[in-house]
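One protein chain omitted, others in place.
Chain IDs A and B follow the sequence of writing; residue 1 opens each chain.
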Amino acid sequence: MLEQHLAVLPIILPLIAAPLALILGRSIFSWGFATLVSGLAFLLSWQLLAAALSDGVLSYAVGGWAPPWGIELRVDAANAFVLLAVTAISTLVLVYSKHSIEKEVKAANHSLFYTAHLLCLAGLSGILITGDAFNLFVFLEISSLATYTLVSLASDRRCLTAAFRYLVMGTIGATFILIGVGLLYMKTGTLNMLDLAERIDLYDSSRTINTGLAFIMVGVSIKLALFPLHMWLPPAYTHAPSAVTAFLASTATKVAVYVMIRFIFTVFGIDHVFVDMGMGLILMALAVVAIFKCSYMATVQSNVKTVLAYSSVAQIGYLVLGLSLVSVSGLMASMIHIFNHALMKGALFMAVGAVFYRVGSVDIKDFAGLGRKMPLTMAAFTIAGLSIIGVPLTVGFVSKWYLVIAALEQDQWLVAALVLVGSLFAVIYIGRIIEAAYFQKLPESRSSENIKEVSWLMLVPMWVLVIANIYFGIDTSLTTEAANSASEWLFQTNSMLENKVMEGEVLEGHAIEEKAQEVSS
Amino acid sequence: MNLWQALEPAQLITLSICVPFVGALLVIATGKVPNLREAVTLITAAILLSLVLAITDYTFLGTTLELDVVELFPGLGISFNVEPLGVLFALVASFLWIVTSIYAIGYMRGHNEINQTRFFCCFALSISSVMGICFSGNLLTLFIFYEVLTLSTYPLVTHAGNDAAKQGGRIYLGILLSTSIAFLLFAILGTYALTGTLDFRAGGIFDDSHNKVVLSVLLVLFCYGVGKAAIMPFHRWLPAAMVAPTPVSALLHAVAVVKAGVFSILKIIIYIFGIEGLKDLVTTDVMLYIGAATIVLSSCIAMTKDNLKARLAYSTVSQLSYIVVGALLASSIASAGAALHIATHAVGKITLFFCAGAIMVASHKKNISDMAGLGRKMPITFAAFAIGAISIIGLPPMAGTWSKWYLAIGALETDKFIIVAVLMVSSLLNIAYLLPIPIKAFFSKPAEGAEPWRWSQTKEAPLPILVALTVTSGCCLAMFFYLQPLVDLVNLIPGVSTK
Partner (left out) sequence: MSFILDYYNYWVVVFLMMAGFYIVISANNLVKKIVGLNIFQTSVFMLYISMGKVSGGTAPIVVEGVTQYSNPLPHVLILTAIVVGVATTAVGLALIVRIKRAYGTVEENEFDNKDDVI
């Protein structure tokens, strides 16, 4: 029975569990419960990926209503792969968060934190799995609303303004997506993504579809913090509790990138987006600017969380760059980097959170001398930092390798060179922090403080990610295979759709637009 | 070597990389007991040398040693392949590691250095990655170990932990990492995109179907990407690295690290471009003359330096470009000269650095102007210095003669008379900045104002230091007469010949 409903479980489980976590009340119970639920979701998504890799696409009709009328959940290699990463990170972050939020969140709000975290997880899983454009918007808002709450839970009051700004920007982005979806529905009369894709090809030159595409792309760009729509991200990441930042940095923006991939490749189609609308060049230009501008911004910040936040925006540039190359290998580079960057940033923010736990501040000057006081934390930070730089035998190197190879395949030598030069900034911003930790003395004023290594509950998740950073940097077969089959699947779907239309297999459109116009007459 | 005959030949490669690595771990484990720790270092070094000698035997027998470790990307991974050039470099590095270890024990204790465990650990790690570079079977493996070498030497450069060391470390890491990521990785990825392979193959992997302009650009990227070769204007890291303790400067920044750079260039030219393929590229001559300019310019800069280690560093920059020039001359005999120069320059320069360290330990003097008259107090040290200097200059009866000889013949053969002139001028400059040091030390009187009480106490450096510098200066002499085994080894390199 359960096997039948496998696809819907990763969404339903945290969604139902969220209010229960609130009811449990006591911090320790909610923590254990939330971690358990997240762990279960991880196991389920493991099953889903295995099923998707062996059987191809899994389709699930919610409530028994057959698509395209009912809401359809579609699990394929691409989203099962991202889902696996999201649930894994969520579980690790939850294990880690017990101590971290004790320090950073008021005791009364602990169970609220776990509730919001589970809601966010449910939303993210929903975004990934759903095959319905409007349903995607709903899940996007579930995760976003939970995120605003999570950001505002920190004890520093600046988190409130950061959360508010995030809310305003996020709502505008979501509303843009809503407008876009509405315009698509107006023209095609369907919300099912597969159905949409088939019908959109009939109206290639329609202004309504193009406007819808523009709205959706801008809306998603806000959500994924693509330069220059990234202004909400650095303050939100800086002032949110560390556990929240670790979770968001490694999942939320990645899921938004996946939404962009999904809309481009399985809804609008490559030809439409890149050939007719010329989005490739726009995305590529913005991505390159993001890499340079935000990497540079990262080098001049004094707060380590801000440094890493700007670095995240720069890394989103790499993700978008990969998909803007319009090739299987480019898309594959993006998919791999979604996974790899989650590993790196998760580990980095966890290490920073551990420093905050002991030191109470994360300015670079406060890292002075921590190399000796917190050796395991700083070693984790160093290895994950080397991964961001892209040193061989780490996942960062694998990502960069595939991205540059993909660029060279398209004869984009300049872009390839820019990617490598851009990654040099990481040497500077990571180098500054490592140098402070290992080669500066602990200030006199702190020598009396009892700064020591954090507990194993924080160290274990951190080091799981660090070891994953190295493991997947050496044995790349799992990530490569999953990403490769994911991107090939996306391209196949795309070409399959185009062939269908060429063969004249046309479905009847509802042509709502015409009817809507009749309203006025 | 009978000792290792029981093993599968290819396992020797694994061992030669793992032995120093395990040594590094043991150094940490035994860090509390300095004597045991130093014994571990020496034993590790001895085992490594015997391994490399066994590999050399196999190479002379013509056995191919190959090993694929792990596949990082489809069809491309970490793999090793022993070829004569790598064996030559491995021999030099592993032999000099023993000598340097002896020297380092005397130096670190004589100088009361801090963090000695970290020092010996990182030292062993560096040697481990050097072995990886020596035996690498493709560019990816070379690149990986190249980066590991950079990172594992960084703590050695910043060893002192003061502002000067941190500044030096920043320049060191900044230049080496940036050039390797921006140029070398780019060139490697470009090569992979063009040919679909990164294996080192005799005669190169490029053929006529590849665009010559693109290959020309790649050549420049490779030459500058290997920042460790210190071709101007990316040479600044080498003088900056001199803030490290002298054994580091001696083995790593006169031998292992910098030679890893020129070795990589030589290997890329021989096995990726192919010596023949190099002749068609427009940038070969450009890089050749940049190399020649580096030889002369850095010799000129060396003359202006009063700090002995800084002077030696610029001398190293100059000598490295000999090897680059030899490789870029695209003639088989010049390439042979370049390969031999890796060995001959190594013994000469390491002797000079040993002497600089000995002087520092014994008399705490860094500047050449303070060393007048010191030769009478430290005759062995300054005699060794003179021997090393003559070898660097390239005068008989010292080892450096042969490599310069082959380089000059290669330059004549290819009708590059400017290069011949550069080699000769450089020798004159070497005389001008190296020989006055021992001469003044022996024949001048100490400067006015030198503290007489300290002067009378100055004597030769501790015994381990003297042993080390005697051995290396002996090598300078011995290699003049018994170079044949190395010449035989070099002649095994495809496309390279001393005839």
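Note that in this section a residue touches a chain if its C-beta (ideal position, glycine included) is under 8 Å from a C-beta of that chain, and two chains touch if they have at least 3 such contacts.
Note that the structure is predicted; figures quoted are calculated from it, not measured.
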item	value
Partners of the unshown chain among those that are drawn	A
Contact partner of the left-out chain, one of A:F134, A:Y296 or A:Y471	A:F134
Sole residue of A:T91, A:S152, A:Q315 or A:S399 that reaches the chain not shown, by the stated touch rule	A:S152
Absent-chain contact - pick from A:T306, A:S324, A:T476 or A:T493	A:T306
Among A:F29, A:W46, A:F164 or A:Y471, residue touching the chain not depicted	A:F164
Subunit A, residues in touch with the chain not shown (by the definition above)	134, 137-138, 141, 145, 148-149, 152, 157-158, 160-161, 163-164, 167-168, 171-172, 174-175, 178-179, 182, 185-186, 191, 234-235, 238, 301, 303, 306, 512-513, 515-521
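In the analysis below, only the chains that are shown with their structure count from here on.
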item	value
Touching residues (chain side subunit B, partner subunit A) in the complex	70-74, 140, 143-144, 147-148, 151, 158, 161, 166, 169-170, 173-174, 177-178, 181-182, 185-186, 189-190, 192-193
Complex contacts: residues of subunit A adjacent to subunit B	386, 389-393, 398, 400-401, 404-405, 408-409, 413, 416-417, 420-421, 423-424, 427, 431, 435, 439, 474-477, 480
